[in-house]
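Yeah, one chain of the complex is gone here, protein chain that is, but the others are all in their spots.
Here the chain labels run A, B and C in written order, and each chain numbers its own residues starting at 1.
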Amino acid sequence: MAKTAKRPGEFLLQSARTQNSNSSGIAERMILLRALGLMLLFLLANLLPANAAEADLRAIIAKFAAAANFSATETVVRELAATGDPLVERPLAALAEGDLYVRKADSLVFVGREGGDSVELLDPLSGEKSGEAAKGDITKIKVNNTLRRVIRDALGTLTLRAKDPAVRIAAAATMFKTPDAANIEPLDAAIAAETDANVKALFEQARAASVLVSDRPEADKLAAISLIGARGDRDALSLLTSVEANSQGAVKDAATAASGNINSTLAFWDAGQNIWYGISLGSVLLLAAIGLAITFGVMGVINMAHGEMVMLGAYTTFVVQEVIRNSFPGLFDWSLVIALPLAFLVAALVGLAIERGVIRFLYGRPLETLLATWGVSLILQQAVRTIFGPTNQEVGNPSWMSGSFDVGQLAITWNRLWILVFSLCVFALLLYVMKRTPWGLQMRAVTANRRMAASMGIKTPWVDALTFALGSGIAGIAGVALSQIDNVSPNLGRGYIIDSFMVVVFGGVGNLWGTLVGAFSLGIVNKFLEPYAGAVLGKIVVLVLIILFIQKRPRGLFALKGRAVEA
Amino acid sequence: MLEVSNATLHYGAAQALRGVSLKAGAGKITCVLGRNGVGKTSLMRSIVGHHRLTSGSVAFEGKALDRSAAYDRARSGIAFVPQGREIFPLLSVRENLESGFAPLKRADRNIPGHVFELFPVLKQMLARRGGDLSGGQQQQLAIGRALVMRPKLLVLDEPTEGIQPSIIKDIGRAIRYLRDQAGIAVLLVEQYLDFCRELADEVNIMDRGQIVHTGPAEDLDRADVRKFLTV
Amino acid sequence: MRGNFSTITKMVSAGMVAAGLLMSVQARAADDTIKVGILHSLSGTMAISETTLKDVMLMLIEQQNAKGGLLGKKLEAVVVDPASNWPLFAEKARELISKDKVAAVFGGWTSVSRKSVLPVFSELNSILFYPVQYEGEESERNVFYTGAAPNQQAIPAVDYLMSEDGGSVKRWVLEGTDYVYPRTTNKILEAYLKAKGVAAEDIMVNYTPFGFSDWQTEVSAIKKFGSAGKKTAVVSTVNGDANVPFYKELGNQGIKAEDIPVMAFSVGEEELAGLDTAPLVGHLAAWNYFESVDTPENKKFIADWQKFIKNDKRTTNDPMEAHYIGFNMWVKAVEKAGTTDPDKVIDAMIGVSVPNLTGGYSTMMPNHHITKPVLIGEIQADGQFETVSQTPGLVMGDEWSDYLPDSKDLISDWRAPLSCGNFNVATGKCGGKGTN
């Protein structure tokens, strides 16, 4: 299996050449022979007594110590992979992760597990512990992308029979992306042995991919093209395009037709993708703006420090994660859940302090709240810079917020999905508080007519303070979510303040539903413009549209209408 | 029950009240009459706590209120129906009524039955926005809202202003009911003479920031009293 | 109203010259020290990058003083905050030179901050050390460029990607923030790639605004572009804050370095400090320095830095090394000239050679750019870079790109008698390309 990982393009070129020079027969036989030999090797490796094979493997692994550069290492990797022994999975995987070390003293190769200053050394084949070493006493075997790819391809073939279906699926995916005629035989064997229908289908697709780059007869290739065409995703398209470029006749035509089909399906999915991206951008805008919909929309405070509340929430997340990393690493997946109430509290308390200390003296002078909160925002920003330093802080994604899954041809990333769910939950909660609780009622009464509300026995100063704290706290929990997709730096808030104001004003001040609809429509419009106009121009167009829209409806999308407003 | 003594109020350099003294007792309707701009509204707003007196004092049930905020006065039992009604326009009728729950204990947080008996129209309109009601309905809502607070003293500032006669009659009936059945002290500011004469147990007449006459409702027919009221 | 007159007079005039008075009180001639200006933003958008450089300068000055200062005098740092505001950069530069009488200024990060202060330095004849990689196309008598020119970063990086080791890339995405550095670098790269036989349809260029944070569309466009059956790589000139969301999106959309590697010119250890790098292992960056470089000089530098900043997690990065080199060069030139007089120091600078942190020597060339090795590093799980390729020798900074039609005939040489920043070798005249 020494030559398994040849790049597809190269191979195609080669096969095209051989066809042209009328020596296809010989080449075919060569490949067949090689494949047979590999099969034999594969079988032998399984039949021979384990000890003998292990000794051979150790001899090959020992060669890593002498490999001076990447290509030397690559040779060793290929040699190791060629044994076809499943045991080589451990050292190869370790190498890909950069965990394979050479002990300087005796040039022995180990898998290392880092722990503080020393490294725990494990046997590369058995995985048993075999000592420790200081970092200075061992050298890491360097890997680069090319090497990682070679290892991945090699592991792909080796893991076709792995117990875990997920590993088999990964192997199928790798083999699909790196088709090679030599893969056909092991895949055939694997397909025969496979019981899981899902995995089997993937194996068959991988086999089809390999058939396309082999010298199999045209009929086989046409069947393969229809199988791959049915898969219909971007990888299939990628493969078909290269087949299209490197073949003639019926195969080329079939590939053209199939890739045309895929292209048109993908175009359809593209529209869906834009909508999804728009919704996801909308959820970010909603989160950023929703706190402002309270402090600005409901209370009428032009709160320029709103962005800083978001930032405080993000920094709370950072601090929580730091504590967890240092003291309770097992809780990392819970870090955001823990950070949520804390971020709410921190931002709410700061908000409360701002309201009691500054804003309460300015009710009825809304434009002056702009100046004061602008000052507050400068102070908060610089305070955070002084305490935490000006650089970005690391906030990690918990495992349930990492990666993505596919819906049809649409890749949906978990963090975006959770942020969407989260933003809608926050919105619903806020709506409930405003509309269904006595506190919400008092808030709305105070906002409508502070003096009259006081005469109804409502403690207006408290309602003011708590409302502002609520808005700030909501901004704080928005910060927890935004820390997952953006920088956590003192400038975090500045990036959101203008967008937030746009959303609230576009939706209609004082109307939570307006904020919701405003956020999502701005998000979607933006994402539909972006592929055509580019990110910069798209944003400009959105701003201009907002300006024009406000001319048409000077009170925003959901303007409060009717007799009620004039009363 | 309510005792205003020697109240003086300045708006900057201008003086709105000049040593006003006034009493309102439980189970009685006390009416304040006077021409435009003589300080009636200023007096009412001082009582409920919207203005702070320059000097003098307001006592309620024997306790001085001068230092307490409007919401504390409301909590001690003073309900206010302001001129122009000032209902919360964007809140529904039900929410307007429920805004009176704030000073109540949790157990008492319900709308007393007599509110809907007195103003049946409110029951039909519970889901409407306050601002969408007609002027008369709004006035009824404002009084109903004040009653939710279970007040001991109800301060009404020109409840008949700009309202059709049939509703004025309803309002009059309601005020009388509150005095007779609930034993509430009612302090009423009016320009509408007949309304006052029909209802009031005692009238106070104001002119230029002062109380110039105090007496029973029948006094209103006296010429020397009338002269303060003609324009 | 008589009193009113005089007081108002006072108020207005006080306002007009308030700054002047306050400042002249401050300014006092101090002959016992040599002043060094530090012109880095400590607030605003650029503080995130520049504050570190201010700190590293303070450390270098402290170290120099511990060694006995310079020309028998102590060095004194004058720190100002131009607040990421470009006109303020010019104002502060003027203040440093005219009022504080500094001997040299170390500062700037963005191209626009440099452009803003250039006229001030040439007018008042002072010296600026500029430590950041930039787009080239400039050579000023009063400025020493210790960061990389495009040929010291971009071109070797692309060469690496085209090589067997780098994955023999055939298809290119040039992703950048919309400002001059990415625009120029991408122009140069496009010309270079085309000269190497890359077809126009295999190059995709895209720009995003500053501080861009929603990368979904762009990343999926890269994915799409990369699925044409040819090995694809991204060359990123995305700047500053926008990088973190960019990489987060790359990680989440599952773009692996083995499939589509991203080669960045503006992402260093500081930027990675804000990221979980586990999903990003294998993505690349091209610099002239990495913190992971294993030399005794670098070990000492890192130890000194972490001690100075009192934080053993703080990283070092390429612009810090540039300041390290620039400062040492300046010290050496001043010692050589025996004075801080700008004209003499500017002349003495050329040819000065000091050790860099990657185990070699950097030399100031006549075009006011320096020689440096070019390193290509892969991101590791611990947030560091591992060098996977290094140019065999030192690369000399090329101020006028050979790949732009209007600058390929230009050279810069500030030695007498040429003393010209834009000498045209075709026409034999100083002063640019001219009208032909």
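One rule holds in what follows: a contact is a pair of C-beta atoms (placed from the backbone, for glycine too) under 8 Å apart; a residue touches a chain by one contact, two chains touch by 3 or more.
Methods note: contacts and distances are computed from a predicted model.
According to UniProt, the chain absent from the figure is "Putative branched-chain amino acid ABC transporter (Permease protein)", selected among "phosphoenolpyruvate--glycerone phosphotransferase", "Putative branched-chain amino acid ABC transporter (Permease protein)", "NADH-quinone oxidoreductase subunit M" or "Hydrogenase maturation factor".
The chain omitted from view is touched by exactly one of C:K73, C:R94 or C:K224, namely C:R94.
Among C:S111, C:N288 or C:T316, only C:S111 touches the chain that is left out of the view. Of the listed positions A:S259, A:T316 or A:S377, the one in contact with the omitted chain in the full complex is A:S377.
Mapped onto chain C, contacts with the missing chain fall at residues 1, 4-5, 8-9, 11-13, 15-20, 22-24, 26, 42-43, 79-83, 85-88, 90-92, 94-95, 98-99, 110-112, 115-116, 118-120, 123, 137-138, 178-180, 183-184, 187, 207, 209-210, 404-407, 410, 421-422, 424, 431-435.
Residue positions on chain A in contact with the hidden chain: 296-300, 302, 304, 358, 360-372, 374-379, 381-383, 386, 447-451, 454, 460-461, 494, 498, 501-502, 505, 508-510, 536-537, 539-540, 543-544, 546-548, 550-552, 554-556, 565, 567, in rising order.
Throughout what follows, only the chains that are shown with their structure count from here on.
In terms of which chains touch, the assembly is arranged as an unbranched chain of neighbours. Chain centres computed from CA atoms place B at the largest separation from chain A. Work out the mean CA point of chain A and of chain C, and you get 30 Å between them. In whole angstrom, the spacing between the mean C-alpha positions of chain B and chain C is 74.
Chain B has its Cα centroid 64 Å from the Cα centroid of chain A.
Residues of chain A found to touch two or more other chains are absent. Across the interface of their complex, chain A is touched by residues 48-50, 69-71, 73-75, 79-80, 82, 86-91, 95, 98-103, 109, 129-132, 138, 145, 149 of chain B. Within the complex, the chain A residues that touch chain B are 438, 441-442, 444-445, 448-449, 451-460, 560, 562-567.
Residues of chain C touching chain A in their complex: 42-45, 47-48, 51-52, 164-168, 178, 206-209, 211-214, 216-218, 220-221, 223-224, 227-231, 241, 244-245, 248-249, 251-254, 257-259, 261, 270-271, 273-276, 279, 281-282, 284, 378, 380-381, 386, 388.
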